[in-house]
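What you see is the complex with one protein chain gone and the rest in place.
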Amino acid sequence: MSDDVIQFGPAPAPVLDIRGLQVATQSSPAKPILKGIDFAIAPGETLCLVGESGSGKSVTSLAVMGLLPKGSLKATGGRIELEGDSLLDVSPTRLRDLRASRMAMIFQEPMTALNPLMRVGEQIEEVLVMHQRGLSAKQRCDRVLEMLDQVQLPDIERVYASWPHQLSGGQRQRIMIAMALILEPKLLIADEPTTALDVTTQKQILKLIKQLQERHGTSVLFITHDMGVVADIADRVCVMRHGEVVETQPIDALLRRPTTDYTRQLLTAVPSLRPRASREVTDREIVLEAIELEKRYGQASRWARLAGKASAQTLAASDINFALTRGRTLGIVGESGSGKSTVARCVMRMIEPTGGGVRVMGKDIASLGRAALKPHRKRIQMVFQDPFRSLNPRLTIGTSLIEGPVNYGTSHEEALARAAELLELVGLPKDALGRYPHQFSGGQRQRIAIARALAMEPDVLVADEAVSALDVSVQAQVLGLLDDIQRRLGVAVLFITHDLSVAAQICDEVMVMQKGVVVEYGPASRVLGAPEHPYTRSLMLAAPGRHWDFSEFRPLDRVFEETPTSNSTTTVYP
Amino acid sequence: MSLTSPHASPGVTATIPSRRRLRWWPRQRPGWAVIVAAVCLALIVIVAILAPWLAPHDPLEMSPANRLKPPGEAYWLGSDAYGRDLLSRVLYGARVSLIVGIGSALISVVIGLPLGILAGFFRGLDTLIMRVMDGLMAIPSVLLAIAIVSLISANLWTVMAAITIPEIPRVVRLVRSVVLSAREEPYVEAAVSLGSNLFTVMWRHLMPNTLAPLIVMSTYICASAILTEAILSFLGAGIGTETPTWGNIMAEGRTYFLIKPSLIFWPGIMLSICILSINLLGDAARDRLDPRLQKRGATQ
Partner (left out) sequence: MFSYCLRRTLAAVPVMVVVALFVFLLLRLSPGDPAAIIAGDMATPEQLDRIRETLGLNQPIYLQFFNWGGELLRGDFGTSLMSNLPVTQLMAQRLEPTVSLALLSIVLSVVVAVPMGVIAAWKHGSLIDNVVMSVSVLGFSVPVFVIGYILIKIFAIDLGWLPVQGFKRVSEDGFGPFIRHAILPSLMLSTIYIALIARMTRASMLDVLGEDFVRTAHAKGASEKRVLFKHALRNAGVPILEVIGTGFALMITGVVVTESVFNIPGLGRLTVDAILARDYPVIQGLILVTSGVYVLINLAIDLSYALLDPRIRYQ
């Protein structure tokens, strides 16, 4: 967070200056992707390019680097100037020289951005080999080690000789940053660099970028869809939509006084960390209960035993206990590898629990056979993360919706009539029944998936990261729909998410998991308002944009802060 | 645009389908090579069907007085060592090739598809089926066919069986790999939680995924079966010369290659055009139905 930069005298020449940039597809007829965008980045400044999918923010960054996919996208107009070099006009050789030395880029997916067959040290060193011919091998190696130290990797000699697959996602992103900054470029383009990372790692990476930026005076063009991240790091923000710049403002002004409807709408949809007001308990009937649920992976294999190795079992989840009452929402929150999805899948009996019980409406289903399970299957239904894969692309929406009820003996006509009603309930027109999934957007498909689950008239709906793949405005709509359905039908929801703000918006109770165990479980207002466990606290502190109440266009008046002296939870008023 | 993050990509405005439904008729005009291939193949099929009416002579009628005649009025392409009309024999030869090609493709799919689905779905069966398939794959197909034909006297059916058996593992492996990845799809898991029985899951949700790759694979099998049949005939392990096939016409022509190379070239050209057309159509089908198949297609 920084205040508006107040400048005296003539503004310094911008590092990057984009004027009227146009990019179009190379198909015929050409479809415009960027429709003439303008912005500039001053030395040392962080400009955030924010927008939903399809806004053209990534295309902008690729156009700057000259990395637009050949044969499909092409810059058709405008100028991109990097310190006087007109990037759209320079020769390919000059462009190659500018990359890494004057402008560098880090990408979203650290797991695939590194060459798997090259040691990471060599990959960083390659930049020096290509751009600084004069250095000796020793000098190069020293320079790489120094850079590894700067990105705060532990045990740098070992890391130097590591293969990418031996490093975690966060470590790989640090390698990418080291590689990008080793020649001290004037401009760093970061395209969603933390989207694939857990929040705590995200926080560290953002902090690292900030530190290095200050140290080297780098300008940063930061592309993200996450308003929370924007609020934390941006100096200025450029909001994009459908290939156009909607609004450019200093961060504080944008968050407090957005000038366009679109920005206002975007901000309103951002969930804040403030937990929802607790709802009255109306029904005490327990619909879903987990008792000492446990899931181990990797049975001790014969090979392992032959080789005399200890059985390589991992506990994906252990000693999980919770009870979900009718009409309530229980959130399971955790980072990747916390076991939250394992619990969901055990509860659904998509995987076999290795211990403990799962009671649906009082009946233990944890060890039922296929046939005995069938009558209970319909009581508990699931909504999946990826809306593009959760519907069979070859079946009409109608066929998908009636599959379940027909399996349980409902007649075709009856099921179809019910399906039509359900579509209306989730806010889609009736004629959607005869159409195919590819004719719908991601948000619409998620509505259909919810309708499909509801067709079974379940007592419990398990939503596994059901809104994580959606744009923030669509996410808000789907969350609203879930809430609405719950109120109307009284279904209980088990809501799995990695996003604390989303959990805060929809959950009555929250269970926080870490490495397969529950670390904190209680009412959302307590767990998210005054967390007790250090892990929950660290998650809260790492949540991006936790100071802002975006939908109210002002900072939150109560923010959870870690006080350095006490162990107890405190809420401070800034 | 799908260039943004997967976390942010499917928005309300995103209308680009992630997976197109099978489109049976190409939207764009196919390339000229594909059109030529389709025409050639159609002509060969017509020739095979109409051979009795098109052929100027009985393909089996020997005429010792007219041995190894050059092309002329009576014998348009000349005659072979027994005085039989080369053109008639080549026209009739199309029949065996096409029957073997289409038959092998169909049979290997009919046998391979269920085996592949079972192997992909049930872990226990998987080990068993795939061990057998690995073993079958390890036996060079022509040698296996030779062994089968040398044990059971060669006729159209044994030759077809001998050619088909080595093709089955390829179908099984393909189907299995498709099923293995498809069963991870959330919509398959959804079907299970909707209470659908195993048969429904396999038939309605898994099997359709295998169709596009299978169509492509069966064209490659068809081409390779025609080729194998010709090789078997050429090596003397195929159908007897009383049924003319392109392979055995060439086999008989080998002795006279130095004096009359056309005995090898005419059937060779027909054979090449036939296989080339099928391969080109297969490639076109692959590009249309499933571009990711490029590698699998290449491992024929």
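The chains carry the letters A and B, assigned in the order they are written, with residues numbered from 1 in each.
In this text, a residue touches a chain if its C-beta (ideal position, glycine included) is under 8 Å from a C-beta of that chain, and two chains touch if they have at least 3 such contacts.
Predicted model only: the values in this text are computed from it and were never measured.
A.B. asks: Would you list the chains present here that the left-out chain is in contact with?
C.D. replies: Listed by label, the shown chains it touches are A, B.
A.B. asks: For the full complex, which residue in A:Val15, A:Val59, A:Leu98 or A:Val229 touches the chain that was left out?
C.D. replies: Answering carefully, the residue with contact to the hidden chain is A:Leu98.
A.B. asks: Return the single residue from A:Leu34, A:Val59, A:Leu73 or A:Val127 that touches the missing chain.
C.D. replies: Here the residue in touch with the unshown chain is A:Val127.
A.B. asks: Can you tell me which of A:Ile80, A:Met179, A:Ile223 or A:Ala420 touches the chain that was removed from the display?
C.D. replies: A:Met179
A.B. asks: List the residues of chain A that touch the chain left out of this view.
C.D. replies: 65, 67, 71, 96-101, 104-105, 107, 109, 112-118, 126-127, 130-131, 163, 165-166, 176, 179, 303, 307
A.B. asks: Can you list, in ascending order, the chain B residues touching the missing chain?
C.D. replies: 131-132, 134-144, 146-152, 223, 227-228, 230-231, 234-237, 250, 254, 257-258, 261, 264-265, 268-269, 271-272, 275-276, 279-280, 283, 294-295, 298-300
Note that only the chains that are shown with their structure count from here on.
A.B. asks: What is the distance in Å between the mean C-alpha positions of chain A and chain B?
C.D. replies: For chain A versus chain B, the centre distance works out to 46 Å.
A.B. asks: Report the residues of chain A in contact with chain B in the complex, numbered from low to high.
C.D. replies: Spelled out, the residues of chain A in touch with chain B are 33, 52-59, 62, 69, 108, 192, 195-196, 225, 242, 348, 350, 374, 377-378, 380-382, 384-395, 400, 403-404, 407-408, 436-439, 441-445, 449, 452, 456, 468-471, 473-474, 477.
A.B. asks: Would you tell me which residues of chain B are touching chain A in their complex?
C.D. replies: That would be residues 1, 3-15, 17-22, 185-187, 189-197, 200, 204-205, 208 of chain B.
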